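Next up is a structure, given as structure tokens.
Every protein chain except one is present and positioned as in the full complex.
Labels run A, B and C following the written order; every chain starts at residue 1.
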């Protein structure tokens, strides 16, 4: 953990309505770390189909006081498990549409192995431990809460070995 | 494999001197694929230290007629192993400096699991099967070829199971 | 004073489908429950809807003071308890 981690309140976890720019975020994350050799980024995007139905709008609700704390906990756990130079989590909230970016997880390290594992780990835990809920609107106006996926719970188990 | 794959000669493999912009490349890769839910990107960058010495310049040589073919082979192998929507490999050649971007591997899929695995697989195979060689110049003017890493050969083995 | 009042209570929050099914987003109750389980038993008495959504729900997720918790987690005055369905972010 380097000095920049303590500069402001959770500068490496952002929960926001605004979209993000991958290049800008990665550039900022790498700033001041000359020994980075690998940067793995995950971008989650809104698919236009869920459970066989077209989706028009996806709305993301969250638990404001808990969300950033939960994300930071996952991020720090990744820094404990692997040797990382820097990491960042951005999660959008509010109304989104198909092809919109929802989430960014970026991890920078000296070698690729740890960055790949840590980014995957953060996403698997974010999927089960961060308090976000998706509500989708179908083209016919029907509104429904998105069901959690059994595969997400299983994906998380994998890391407990 | 979708129609765009056949538009031009290896449009998803680029060997170039020029730098690349992550956002622009990912945006182009996602174009026309509304069902993408996950995009995993790997960016390799020049570290300022190798084997304990400072590095001033890193020069990348390659085998022009073989390089793109070798990269495309790795890319298509990933598409056979996992269900992917699109993928892209960019590798820079020529003179680079610390913090410069060297390589981009980007993989888009419906769900995150396959994108993470495929991007990691492509990087592991690129490290051992694509004909690139690095030559580094130290601050005192000494020039040396970079040694291949045993860990890279081992990383590749993992995927043969 | 508000602070004293707050200290004798627990603050309860309901999120996502729970908020809609229960028809409310939050409430304050006297801090008279030793554990989350006791609080859930009390809420179940309100009717079939409360029992089904919370008490009988095997997928019920619980947070106490913004940390993931369980039915066995102890409660004290001033705690914030949240009930919600499995999360679906990312």
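The rule we apply is simple: a residue touches a chain if its C-beta (ideal position, glycine included) is under 8 Å from a C-beta of that chain, and two chains touch if they have at least 3 such contacts.
Just so it is clear, the model here is predicted, and its values are computed rather than measured.
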item: Among shown chains, those touching the left-out chain; value: B
item: Absent-chain interface as seen on chain B, which is shown; value: 44, 60-63, 65-66, 69-70, 91, 102-103, 123, 126-135, 145-149, 153
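As a convention for this text, only the chains that are shown with their structure count from here on.
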item: Between chain C and chain A, distance of the C-alpha-averaged centres to the nearest whole Å; value: 26
item: Chain B, residues touching no fewer than two other chains; value: none
item: In chain C, residues with contacts to at least two other chains; value: none
